[in-house]
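As structure tokens, the structure follows; a few thoughts come after it.
Excluded from the complex is one protein chain; the other protein chains are retained at their positions.
On to chain A.
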Amino acid sequence: MIPKLCYFLKLLVFIILNNLILKLKLNIDGLLVYFPYDYIYPEQYSYMLELKRTLDAKGHGVLEMPSGTGKTISLLSLIVAYQKAYPLEVTKLVYCSRTVPEIEKVVEELRKLMDYYTKQTEAKNDFLALALSSRKNLCIHPEVSALRFGKEVDGKCHSLTASYIRAQHHSNPSQPVCQFYEEFDAVGRQVPIPPGIYNLDDLKDFGRRKGWCPYFLARYAILHANIVVYSYHYLLDPKIADLVSKELAKKSVVVFDEAHNIDNVCIDSMSVNITRRTLDRCQTNVETLQNTISRIKETDAAKLREEYSRLVEGLKEANVARETDMYLSNPVLPDEILQEAVPGSIRTAEHFVGFMKRFLEYLKARLRIHHVVQESAPQFLKDIYEKVCIDRKPLRFCAERLRSLLRTLEIADIADFSAITLISHFATLVSTYSKGFTIIIEPFEDRTPTIANPVLHFSCMDPSIAIKPVFGRFQSVIITSGTLSPLDIYPRILDFRPVTVASFTMTLARTCLCPLIVGRGNDQVAMTSKFETREDFAVIRNYGNLLLEMSAIVPDGIVAFFTSYIYMENIVASWYEQGILENIQRNKLIFIETQDAAETSMALEKYQEACENGRGAILLSVARGKVSEGIDFVHHYGRAVIMFGVPYVYTQSRILKARLEYLRDQFQIRENDFLTFDAMRHAAQCVGRAIRGKTDYGLMIFADKRYARADKRGKLPRWIQEHLTDGSLNLTIDETVQLGKHFLRQMAQPFRQEDQLGLSLLTLEQLQSEDMLQKIAQIAQQA
């Protein structure tokens, strides 16, 4: 009996203890927030306060908080609490992130939060949250999902699920269709997906169990889901947003995480490039269309007549079209789409094809040039009217008309028609927007003036065009990232009026980041990637020596970023010739980013392996590259980051020049300010890759003397700037090594939770104390 009793007692104690260690329930400005951890960072509390104020005001916010301080979980905790407390005020959270792993991470954090909710409230979870991604990541059809590229998957899926294919399948059962979509269409819509948290893999599992298509299930389910996590493009790219996000409720909160590049995403979604190859492929498309039309005319003329009359009546295409038929929607924003009937000149199929042919010929002629041309959209329209008598109005209907035609002709393999789709989108865009866009035709690339490779760039210069409907439509839009400095520039270039603009620092119990600006080599030669001196032998050698010295003192992994790929190639080659790389190899293995993503992935994996097994490695990489944007180097994967030079964008690009001009004229942003801002946000992104939390540590080495200037330094995020003392500016290599050694030795000491408690890590009681609340108030800096 006695051992049993003892056992019971033990259990009892265990249970009581478990209940005593309460996870946090916070009172954020009168809102009960469940926070699924035992402790909280002060800045998280502060962040939630600001966020709450933004939601209360039903306005937009810009919030900068360093990565690794639990931004995502703070956002989720507060907004979910808000949703639970005021279900009528905020009906939906739309969380946009950049990469697939990031999307999945958000959902996992959400799962943690929801688990905590169910444990605490002991009520069944009634929240539906799901991730949405492209077909490539969600398809479970055995043949379709085996395809490698997203485009192929989309095309193949379309050829199995388009409405006319399914109609054909009715009459002719040998016509293959996707049984997962059929099953979903038959049953899936009636039965709502049970509440819960669905990551991409969960959706796939669920789909497999039920035999439903996860992709269409997810697209359908986001309409009634409480939380949707997906990529920027589903909201910012009108071609996709119109298909996917059209019916999201107005009372949604939209969060753009990692939003430091949001302006580029906006611009990309509205820009088009046309090369000679595009035109050639378009030519084949037109011919195929022509043949198909004449064939159908013989066999099934009624079909074309029916389409004609439908266009006469001006029935809105969207009403007729089914979700599976649309590959890409109209490229222009919803409020710009004309509500009238398609003009008569392109109403019949033949006329339209003829029209496209003429347009194509005109574009071909425009590409046959020997000098650069730059013009505005109205100029282009005037020219096209004068040369080939094409009016503005039919051009505007091009995208809409082509879609209707492709549907009528029952073209299954729609991916083949990407060229003509692109051209039609260009036509619609160029005739819709008269401002904010520019057309640049270049006969050759700058680097290879002898090789003719004409390109027509139709580029958007105003990021606010694409994001405007988002700000207009949703009641709260939060733009957040680890690096958004200087904060005031985002509201300007995105043209919106935020109610909160705040930057949060990272409270630290020990200074775990060590930014150093190296300005010169041991020979006192200035170190800089400035264009005039970047080929200088002494500069390259000094850069090499810096890396060599660092490779000797830094444990495990070092990541080095260069300003551009070509620059890196040149430097690596001359380091190789000078034997610097060989000396570095004595200390660490060397891996280098290449322009091939698959090769780079492998190098990256090997790099991590080498860090893992203690051998240590160096990764040479490129700012603005895929590595610098999407890969984290936590802990020993990155004990030092070296930024060689200031990563200015390639300033000779005409597109950039046009954009700078536009920024100056429209938003009164000086060219230099913008260029520096852009360079510094990328530099901050690069060096920020190494610090992914308070237990992490790393050196941040800025190897360019220009970083020491106030105009550069001042544009770094506050949490980095704070630790830049006068003693760490314009160092020589030797001084850097000394400081680095000292820092690394200090950081290598054991760091326990108790060291942080009360300073950068708080319990509930500590949080509630008066002076802590005062301290917290200072964390947020309003811009």
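Heads up, the rule we're going with is that a residue touches a chain if its C-beta (ideal position, glycine included) is under 8 Å from a C-beta of that chain, and two chains touch if they have at least 3 such contacts; residues count from 1.
Operating definition for what follows: contacts and distances are computed from a predicted model.
Undergrad: Not counting the visible chains, the remaining one has a UniProt entry; which protein name from "General transcription factor IIH subunit 1-like", "Putative exosome complex component RRP41", "Glutathione S-transferase" or "Phospholipid-transporting ATPase" does it give?
TA: The record names the chain that does not appear here as "General transcription factor IIH subunit 1-like".
Undergrad: I'm checking contacts with the chain that's been left out. Which of A:Leu93, A:Leu381 or A:Ala603 qualifies?
TA: A:Ala603
Undergrad: Pick out which of A:Thr54, A:Gln83 or A:Ser133 touches the chain that's been left out of the picture.
TA: Residue touching the absent chain, from the options given: A:Ser133.
Undergrad: Kindly state which of the options A:His371, A:Arg497 or A:Arg586 is in contact with the chain not pictured.
TA: Going through A:His371, A:Arg497 or A:Arg586 one by one, A:Arg586 is the residue touching the chain not shown.
Undergrad: I'm checking contacts with the chain that's been left out. Which of A:Arg219, A:His233 or A:Arg366 qualifies?
TA: Only one listed residue reaches the unshown chain, and that is A:His233.
Undergrad: Would you write out the residues of chain A that touch the absent chain, in ascending order?
TA: Contacting residues on chain A, toward the hidden partner: 3-4, 7-8, 11-12, 15-16, 21, 23, 37-41, 70, 72-73, 98-101, 103-105, 108-109, 112, 133-137, 150-151, 154, 201, 230-231, 233, 237, 240, 264, 267-269, 271-275, 277-278, 328, 418-419, 421-422, 445, 448, 451, 453, 455, 457, 459-460, 569-570, 572-573, 576, 579, 581-583, 585-586, 588-592, 594, 596-606, 608-610, 613, 615, 617, 626-627, 630-632, 634, 655, 693-695, 752-753, 756, 761.
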